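With one protein chain withheld, the remaining protein chains of the complex are depicted in position.
Now for chain A:
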Amino acid sequence: MTRKYTKKSSGSTASTTNSTAEIVDLTTSTSSVGKKRKSPDEKLQPITKKALNSLTPVQIMFEKYKDDDESIGPEGITRFCSDLGLPPDSFEILILAWTMNAVKMGYFSKSEFNSGFEKLHCSDLATLKKQLTSSAQKLKHDTTKFTDLYKYAFGFASEVESKKSVDLATAAEMLKLLLPDGPHTTNFADFLCTQPNKSINKDQWLCFLEFSRTVKADLSNYDDSEAWPLLLDQFSEWVQQEKRI
(Lines give C-alpha, C1' and ligand atoms only; values in the text may rest on other atoms or scores of the structure.)
Protein backbone atom coordinates (compact mmCIF):
# COMPACT_ATOMS: atom_id res chain seq x y z
CA MET A 1 0.00 0.00 0.00
CA THR A 2 2.54 2.52 1.17
CA ARG A 3 4.82 1.85 -1.68
CA LYS A 4 2.15 2.26 -4.23
CA TYR A 5 1.20 5.53 -2.71
CA THR A 6 4.71 6.89 -2.67
CA LYS A 7 4.98 6.22 -6.34
CA LYS A 8 1.86 8.09 -7.03
CA SER A 9 2.92 11.04 -4.97
CA SER A 10 6.26 11.33 -6.67
CA GLY A 11 4.43 11.48 -9.95
CA SER A 12 2.19 14.34 -8.92
CA THR A 13 2.78 17.99 -9.60
CA ALA A 14 5.94 19.78 -8.78
CA SER A 15 4.27 22.09 -6.36
CA THR A 16 2.91 19.27 -4.24
CA THR A 17 6.30 17.65 -3.98
CA ASN A 18 7.69 20.91 -3.01
CA SER A 19 5.18 21.49 -0.28
CA THR A 20 5.81 18.08 1.14
CA ALA A 21 9.42 18.98 1.41
CA GLU A 22 8.46 22.10 3.23
CA ILE A 23 6.49 20.19 5.76
CA VAL A 24 9.36 17.92 6.50
CA ASP A 25 11.63 20.84 6.93
CA LEU A 26 9.19 22.58 9.20
CA THR A 27 8.68 19.67 11.45
CA THR A 28 12.24 18.69 11.96
CA SER A 29 13.05 21.97 13.64
CA THR A 30 10.05 24.12 13.98
CA SER A 31 11.36 27.21 15.60
CA SER A 32 14.54 27.69 13.68
CA VAL A 33 12.80 27.24 10.36
CA GLY A 34 10.41 29.96 11.20
CA LYS A 35 13.24 32.35 11.84
CA LYS A 36 15.15 31.43 8.76
CA ARG A 37 12.15 31.88 6.67
CA LYS A 38 11.59 35.38 7.76
CA SER A 39 14.89 36.73 6.51
CA PRO A 40 15.12 35.67 2.91
CA ASP A 41 11.52 35.37 1.85
CA GLU A 42 9.32 37.52 3.93
CA LYS A 43 11.59 40.48 3.70
CA LEU A 44 12.41 40.21 0.07
CA GLN A 45 9.06 39.29 -1.29
CA PRO A 46 6.84 41.83 0.38
CA ILE A 47 9.17 44.72 -0.32
CA THR A 48 9.45 44.09 -4.01
CA LYS A 49 5.81 43.17 -4.46
CA LYS A 50 4.52 45.93 -2.29
CA ALA A 51 6.20 48.35 -4.59
CA LEU A 52 4.34 46.90 -7.53
CA ASN A 53 1.01 46.07 -6.13
CA SER A 54 1.06 47.54 -2.63
CA LEU A 55 -0.40 44.25 -1.16
CA THR A 56 0.06 40.55 -2.01
CA PRO A 57 -3.08 38.40 -2.44
CA VAL A 58 -2.22 36.68 0.85
CA GLN A 59 -2.02 40.00 2.60
CA ILE A 60 -5.30 40.99 1.10
CA MET A 61 -6.78 37.80 2.37
CA PHE A 62 -5.38 38.45 5.84
CA GLU A 63 -6.86 41.96 5.80
CA LYS A 64 -10.20 40.44 4.92
CA TYR A 65 -10.44 38.12 7.92
CA LYS A 66 -8.36 39.84 10.58
CA ASP A 67 -9.83 40.83 13.86
CA ASP A 68 -7.07 43.20 14.76
CA ASP A 69 -3.82 44.23 13.13
CA GLU A 70 -1.86 41.24 14.21
CA SER A 71 -4.17 38.26 14.11
CA ILE A 72 -7.22 36.48 12.87
CA GLY A 73 -9.40 35.50 15.81
CA PRO A 74 -12.06 32.83 16.26
CA GLU A 75 -14.67 34.77 14.36
CA GLY A 76 -12.37 35.49 11.43
CA ILE A 77 -11.37 31.87 11.32
CA THR A 78 -14.98 30.77 11.14
CA ARG A 79 -15.52 33.05 8.15
CA PHE A 80 -12.26 31.94 6.56
CA CYS A 81 -13.23 28.31 6.95
CA SER A 82 -16.67 28.72 5.53
CA ASP A 83 -15.21 30.58 2.55
CA LEU A 84 -12.74 27.76 2.17
CA GLY A 85 -15.56 25.25 2.36
CA LEU A 86 -14.11 23.24 5.26
CA PRO A 87 -15.49 23.00 8.79
CA PRO A 88 -13.25 24.72 11.37
CA ASP A 89 -12.84 21.49 13.30
CA SER A 90 -11.70 19.44 10.36
CA PHE A 91 -8.48 17.54 9.95
CA GLU A 92 -7.53 19.80 7.03
CA ILE A 93 -7.73 22.93 9.13
CA LEU A 94 -5.55 21.26 11.74
CA ILE A 95 -3.02 20.63 9.00
CA LEU A 96 -3.23 24.27 8.03
CA ALA A 97 -2.61 25.32 11.61
CA TRP A 98 0.30 22.92 11.76
CA THR A 99 1.77 24.28 8.52
CA MET A 100 1.40 27.77 9.86
CA ASN A 101 2.81 26.55 13.16
CA ALA A 102 -0.02 28.34 14.89
CA VAL A 103 0.63 28.56 18.61
CA LYS A 104 -2.87 28.78 19.94
CA MET A 105 -6.16 27.29 18.94
CA GLY A 106 -8.56 29.75 17.35
CA TYR A 107 -5.92 32.32 16.40
CA PHE A 108 -3.68 32.85 13.36
CA SER A 109 -1.17 35.61 13.73
CA LYS A 110 -0.14 37.61 10.71
CA SER A 111 3.26 36.02 10.43
CA GLU A 112 1.85 32.54 10.93
CA PHE A 113 -0.70 33.21 8.22
CA ASN A 114 1.85 34.45 5.76
CA SER A 115 4.37 31.73 6.36
CA GLY A 116 1.69 29.07 6.04
CA PHE A 117 0.62 30.21 2.61
CA GLU A 118 4.16 30.56 1.56
CA LYS A 119 5.02 27.05 2.58
CA LEU A 120 2.05 25.71 0.74
CA HIS A 121 2.91 27.76 -2.30
CA CYS A 122 -0.47 29.15 -2.86
CA SER A 123 -2.24 32.40 -2.62
CA ASP A 124 -5.88 31.63 -3.18
CA LEU A 125 -8.44 29.58 -1.35
CA ALA A 126 -9.12 27.05 -4.08
CA THR A 127 -5.48 25.99 -4.37
CA LEU A 128 -5.21 25.98 -0.62
CA LYS A 129 -8.12 23.61 -0.28
CA LYS A 130 -6.64 21.31 -2.87
CA GLN A 131 -3.29 21.34 -1.11
CA LEU A 132 -4.82 20.64 2.26
CA THR A 133 -6.96 17.79 1.03
CA SER A 134 -4.06 16.10 -0.63
CA SER A 135 -1.86 16.60 2.44
CA ALA A 136 -4.57 15.07 4.55
CA GLN A 137 -4.61 12.03 2.31
CA LYS A 138 -0.87 11.68 2.34
CA LEU A 139 -0.50 12.09 6.06
CA LYS A 140 -2.65 9.12 6.73
CA HIS A 141 0.07 6.97 5.28
CA ASP A 142 3.14 8.77 6.45
CA THR A 143 3.70 7.77 10.06
CA THR A 144 6.72 9.97 10.68
CA LYS A 145 5.01 13.09 9.54
CA PHE A 146 1.81 12.11 11.21
CA THR A 147 3.70 11.71 14.48
CA ASP A 148 4.96 15.26 14.09
CA LEU A 149 1.47 16.51 13.49
CA TYR A 150 0.26 14.53 16.49
CA LYS A 151 2.96 16.06 18.70
CA TYR A 152 2.14 19.51 17.42
CA ALA A 153 -1.56 19.01 18.11
CA PHE A 154 -0.87 18.63 21.82
CA GLY A 155 0.74 22.04 22.13
CA PHE A 156 -1.86 23.52 19.84
CA ALA A 157 -4.69 22.18 21.96
CA SER A 158 -3.11 23.18 25.25
CA GLU A 159 -4.65 26.23 26.76
CA VAL A 160 -2.10 26.70 29.46
CA GLU A 161 0.99 28.85 29.14
CA SER A 162 3.43 26.04 29.83
CA LYS A 163 1.91 23.85 27.12
CA LYS A 164 2.29 20.91 29.49
CA SER A 165 -1.24 19.71 29.72
CA VAL A 166 -4.45 19.54 27.76
CA ASP A 167 -7.89 19.66 29.17
CA LEU A 168 -9.53 16.21 29.01
CA ALA A 169 -12.52 17.18 26.91
CA THR A 170 -10.33 19.00 24.40
CA ALA A 171 -7.97 16.07 24.31
CA ALA A 172 -10.85 13.70 23.59
CA GLU A 173 -12.08 15.87 20.71
CA MET A 174 -8.62 16.26 19.33
CA LEU A 175 -8.05 12.51 19.39
CA LYS A 176 -11.25 11.88 17.50
CA LEU A 177 -10.04 14.32 14.88
CA LEU A 178 -6.54 12.89 14.66
CA LEU A 179 -7.25 9.20 14.95
CA PRO A 180 -10.81 8.78 13.77
CA ASP A 181 -10.10 5.20 12.77
CA GLY A 182 -7.87 4.31 15.70
CA PRO A 183 -8.90 1.06 17.42
CA HIS A 184 -9.06 2.69 20.84
CA THR A 185 -10.05 6.26 20.11
CA THR A 186 -13.75 6.07 20.95
CA ASN A 187 -13.20 4.04 24.09
CA PHE A 188 -10.38 6.23 25.23
CA ALA A 189 -12.36 9.41 24.69
CA ASP A 190 -15.20 7.96 26.74
CA PHE A 191 -12.76 6.79 29.35
CA LEU A 192 -11.22 10.23 29.69
CA CYS A 193 -14.62 11.63 30.59
CA THR A 194 -14.77 9.32 33.59
CA GLN A 195 -11.42 10.42 34.95
CA PRO A 196 -11.11 12.48 38.11
CA ASN A 197 -8.07 14.36 36.82
CA LYS A 198 -8.76 17.30 34.64
CA SER A 199 -6.02 17.05 32.13
CA ILE A 200 -3.65 14.81 30.27
CA ASN A 201 0.08 15.40 30.01
CA LYS A 202 2.34 15.23 27.05
CA ASP A 203 3.81 11.87 27.94
CA GLN A 204 0.40 10.30 28.16
CA TRP A 205 -0.60 11.96 24.91
CA LEU A 206 2.41 10.70 23.01
CA CYS A 207 2.15 7.24 24.41
CA PHE A 208 -1.43 6.98 23.30
CA LEU A 209 -0.34 7.28 19.69
CA GLU A 210 2.03 4.37 20.07
CA PHE A 211 -0.62 2.52 22.00
CA SER A 212 -3.07 2.98 19.13
CA ARG A 213 -0.51 1.78 16.67
CA THR A 214 0.76 -1.27 18.50
CA VAL A 215 -1.94 -2.57 20.78
CA LYS A 216 -4.65 -4.68 19.25
CA ALA A 217 -8.29 -3.64 19.47
CA ASP A 218 -9.01 -6.44 21.94
CA LEU A 219 -5.98 -5.45 24.07
CA SER A 220 -4.78 -9.03 23.85
CA ASN A 221 -1.16 -7.92 23.45
CA TYR A 222 -1.26 -5.31 26.16
CA ASP A 223 1.18 -5.80 28.97
CA ASP A 224 0.88 -3.53 31.95
CA SER A 225 4.46 -4.16 33.00
CA GLU A 226 5.70 -2.55 29.82
CA ALA A 227 6.13 1.02 30.95
CA TRP A 228 2.89 2.32 29.56
CA PRO A 229 1.73 5.34 31.53
CA LEU A 230 -0.53 4.50 34.40
CA LEU A 231 -3.40 6.19 32.60
CA LEU A 232 -3.26 3.52 29.92
CA ASP A 233 -3.11 0.76 32.51
CA GLN A 234 -6.24 2.19 34.01
CA PHE A 235 -7.76 2.50 30.58
CA SER A 236 -7.18 -1.14 29.76
CA GLU A 237 -8.66 -2.11 33.10
CA TRP A 238 -11.64 0.10 32.48
CA VAL A 239 -12.18 -1.40 29.06
CA GLN A 240 -12.21 -4.88 30.52
CA GLN A 241 -14.52 -3.89 33.33
CA GLU A 242 -16.92 -2.18 31.04
CA LYS A 243 -16.68 -5.16 28.73
CA ARG A 244 -16.00 -3.04 25.74
CA ILE A 245 -13.92 -5.63 24.05
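Note that in this section a contact is a pair of C-beta atoms (placed from the backbone, for glycine too) under 8 Å apart; a residue touches a chain by one contact, two chains touch by 3 or more; residues count from 1.
Keep this in mind: contacts and distances are computed from a predicted model.
Chemist: Name the chain not shown, per its UniProt record: "ER membrane protein complex subunit 1", "Exosome complex component RRP41", "Cullin family profile domain-containing protein" or "DNA-directed RNA polymerase III subunit RPC6"?
Modeler: "Cullin family profile domain-containing protein"
Chemist: Given the full complex, what residues of chain A touch the hidden partner chain?
Modeler: Residues touching the hidden chain, for chain A, are 164, 201-204, 206-207, 210, 225-230, 233.
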